[in-house]
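Missing here is one protein chain; the remaining ones are kept as they sit in the complex.
Coming up: chain A.
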Amino acid sequence: MAAKSNLSGSPDADLSSLSDRSLSSRASNRSLRVAEKERRKNDAEDPFVLALKYFSNVEAGTPVHGNDEVEKNLVLVERAAYSKGLSPEAISVMLEFAMSLRMGSGICPRVLKCLIPATVVPQEAVVRAVAWLGVANIPVNTQILFIKWLLTVFDLIDAKDQLRAIYGFIFNFTSEENLCPFICHLLYLLTRKESVRVFRVRKLLELQSKLGRQPFLLNLLSLYKVFCPELVTLSIPSQLKSVFRNHNLPWKSALTVVQRRNSPQVASSLNLFSTSKHKTTSRKRKHHHLGLAMLSSAVNKEPQTETSRQLVPLVQLHSVAQLLENMHRIELPAQMGSLLGSSLGLHYLDCVQDESALLRLNFWLGYTLQEELLFSSDEGSSQSSEESMQFLDKLLSTQHFLQEGFSSSEAFLYKFLSVWDGSVLRPQILGLLSNIPVVPSSQIGQLLFEPLMQLFFTSSLFFKCGLMESLNNMLLKWLTWHSVYALEDDLDISLNSHTSINMTLSGFKDSVMELVDFVGRLASVGLQLEGCHSLLLNFILDFYTTVCDMFLKYGLPLVVVPPPGVFYPALFATDPVSVDRLAFIMHRYKVNLTSAKSQEKLTKQAFRISRQTFKEFNNYAVFMVNCLWNAKLIQPGMSIQLGEELLLKSNVPEYWKSFDLIYHPAFMSYAVDFHQKCWPGRKDMDLDSIKHSKPWNWYLEYLFNQGYDGLKLFIQSNTSRQLTAGDGQGNSLSTE
């Protein structure tokens, strides 16, 4: 950590703030630190202030080349900027100096690059600079650099009202082709409902016909469409996968370093700074780069009755009752991310119909996730991974609260999966994975299955179990959505209340089918590779416990039976729990299939469970009954065939009964125990004697009393127990 903070390389880097992190004796250190800082400040302040004075007073047209004074002063400012960041006043001065081109355009980029705010960026300075953009003859590259800087520090600008007031002015810059992408991004951040006008829409459409369907134009148009759907008739792809491109901003890392270093002092300095604001906004943001900002209103002053409708900032509301009263005139916070931290904000999001809030939140989220998590340039530092973890946990709890995922976190997840090593942030990523909404079956393979399959087969057993659990949760969520949102008459479902993705029932069925098949493949091969590990088997059986009840529990007319690679390992498992769970699953399958069949007969509806499914299920059921109950391992006409000679060659005596309820490796110990209890006096053990009808019934009672309810249900529904063991042929379903 020490090495990292020294990276800035400046001589007056605040080393003492490092030591207080590592040492436990904070109190003594602190006073030392304060004293030292005072001393340093006095030393360093004068030249820095002088330098600023120089830049604010310098004559226009002063030559740069060979001018040592400029060089000296600029170095001073740069040093201060990279170590502590610049104060709001310094930002004003330097920005004004750079954008007015008082010393020509050559020095401008260098000044812009060192504009790293220590606390906030004053809005006035930004507005002035934007004004210079229109007046002065600034080279295009420098203009772009300025807009990029503005985008980077956007969240740090102390208020946005004046910037919004010059929306039209900024909008005009879209006609410059090189600036357009960045201006669009800026406009996206500034747009409110009032800003959407017909002529602007027309202008954007014109640009689109000139430049082609650029993502930045589409993004802005989609926001316009949300605000005023009547103005934008263009069809916009339902899910724009990309947010604005990552500009690889040069200030990002410097800003992070400065903010980290400043974080203990920021709160207090902000308090001093923001005397004009009301109390709740005084601690405007925590200066962790992934920390959530506190709620703060976009307008700096108390709301006035300027327009016909008065807006109430969310931050002034303190109870649900207040929220309900003001529902129609809520003003959203300046930074949407702060909603994640406020439960009232989440309530608002949950019940509001207006899509713009969700769209803005989604946008902010997508940008943040991409910037901070996908491309964490300072990977490896424990602090940043801790922050990411907390951030994702927050996001997850928000998603749990809202009961739906965000499309931006979904897009992030797809990208992250393709570069994931399988261990970084594993619980969080698996959590996000189980929250993603239904993926259309045409894309599910490429987006999800490809990366997951690679990760699954190259990772440890525990990852395999974790992924299985996560996929099970994903299926559960999908099915719950289906059962909640499915309309009864037409079989159309809208997947969540906010986005307009609609999916037909058959589309949904296809997606579920794909998912179940995929897990089936993973499970079969996974079990084979891990030697049928019972932990993994348990997670797999969890999944099939969900699958077998899809029809009755969630009303989805779809039954998928497990593949042989899952069924047989579970049936021949050495632990009785797995066999019991399999029996329960088979029992539920039977109940589901019977009720589907009777319903089909009753309503003569079009949906049908395919004959193949019935056939497969029957095969399994017959095999299982034969195996456990009738002690016949292989029968002609069954799904698996083994040569009789081959089995004889194995020299297992009476091989056909080695998997019945007595000799099955999972139950043998129970049989032995039962034998001892039943005939305590007997010296020689003869397990076959359990087969006689009376002890057999006792033995079954004994087994069921051990808690094997699944087995009990299976045997009760598939055999007629009054018959003796010999001919209790399973009365399995017919395929008609």
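Quick note on the criterion: contacts are C-beta pairs under 8 Å (C-beta built on N, C-alpha and C of every residue); 3 or more make two chains touch, one makes a residue touch a chain; residues count from 1.
As a convention for this text, contacts and distances are computed from a predicted model.
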item	value
Undepicted complex member, UniProt protein name, chosen from "Centromere protein M", "WGS project CABT00000000 data, contig 2.1", "Trafficking protein particle complex subunit" or "Sm-like protein LSM2"	"Centromere protein M"
Residue in contact with the excluded chain [from A:47, A:341, A:422 or A:507]	A:422
Contact with the hidden chain (one of A:162, A:356, A:459 or A:483)	A:459
Identified contact with the non-displayed chain, of A:411, A:570 or A:609	A:411
Listed residues A:52, A:129 or A:218, member touching the removed chain	A:218
Residue numbers in chain A that touch the chain omitted from display	213, 215, 218, 235, 237-242, 246, 248, 252, 374-377, 379-380, 382, 385, 411, 414-415, 418-424, 443, 446-447, 450, 453-454, 457-460, 525, 528-529, 531
